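Got a structure for you, written out below as structure tokens; questions coming shortly.
Presenting chain A:
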Amino acid sequence: MSLVFYLFAALTLAGGLAAVLLKNTIHCALALTVAFAGLALLFLDLDAQFAGFAQILVYIGAVAILVVFAILLTRSSETPKDGVYSKNWLAGLAIAAGVFAVLAWAVLQSAGGLPQGAAATPAVTVLQIGNALLGRYVLPLEIVALLLTAAMIGAVIVAMHEKERAQR
Partner candidate 1 sequence: MSQATPLAGCLLVAALLFSIGLAGALTRRNAILVLIGIELMLNAANLNLIAFWRYGPHPEALTGMMFAIFSIAVAAAEAAVGLGLVIQVHRHARSTDLDAMNRMKG
Partner candidate 2 sequence: MITDNTVGGILLGEGILKGLTETAKNFAGSFVSAERLTTVEYPEQRVAPIEATRVFPFLVYDGKDWEAGMRCVACQICEKECPPKCIYIEKSKDKKPDAVGKPQFYPTKFDIDISVCMSCQICVEVCPFEAIKMDTEFELSTEDRFGGLLLGREQLSKSNEYYHEIHATEAANVDASLAAGRAKVDAKTTAVAIAAAVRGAEVPPRPAEGGD
């Protein structure tokens, strides 16, 4: 377990925890970007170069800005007066802890059965990914393309500012 892996994992988890626990919403969004960056580094550490750069481009480049814009548009950067956590926060925490316990138990139990030993680092070239994308995965690619267009149009229509309804 190399030191680098621990470093990146610590960065990601710290970012994730901060994104969840901080009071100021904008700080949460920035901590979220730290978590995204940590994850991208983890992907690169796992030799998934294309996925790592795609993660940076899509998440840090677009989703983080989207979250921040949404925070500003809904004026939630001012901390609310009656507390930041919902009333039944204890239940939520208990459920999350339970889920983690189950997952951790499952991982540790099956630690033996997992493929041991460091597999040879697969030299994945962008050419292979391109061929795979347009070869075996051409159907999912078209579906995701359709989905992205639908999501884009849908998001615009949902968030559009209706002039007439607001005046009523």
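On how the list was made: all candidates are chains of the complex that A comes from, given by their letters.
Please note the rule applied: contacts are C-beta pairs under 8 Å (C-beta built on N, C-alpha and C of every residue); 3 or more make two chains touch, one makes a residue touch a chain; residues count from 1.
Here the structure is a predicted model, which is why all the values come from computation and not from measurement.
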Direct contact with chain A in this complex, candidates 1 or 2: 1
Complex contact set, residues of chain A against candidate 1: 1-2, 5, 9, 12-13, 16-17, 19-20, 25, 28-29, 32, 35-36, 39, 42-43, 46-48, 50-51, 54-55, 58-59, 62-63, 66-67, 69-71, 73-76, 80, 83-87, 89, 91-93, 95-97, 99-100, 103-104, 107-108, 111, 114-119, 122, 124, 128-129, 132-133, 136-137, 140-141, 144, 147-148, 151-152, 154-156, 158-159, 161, 166
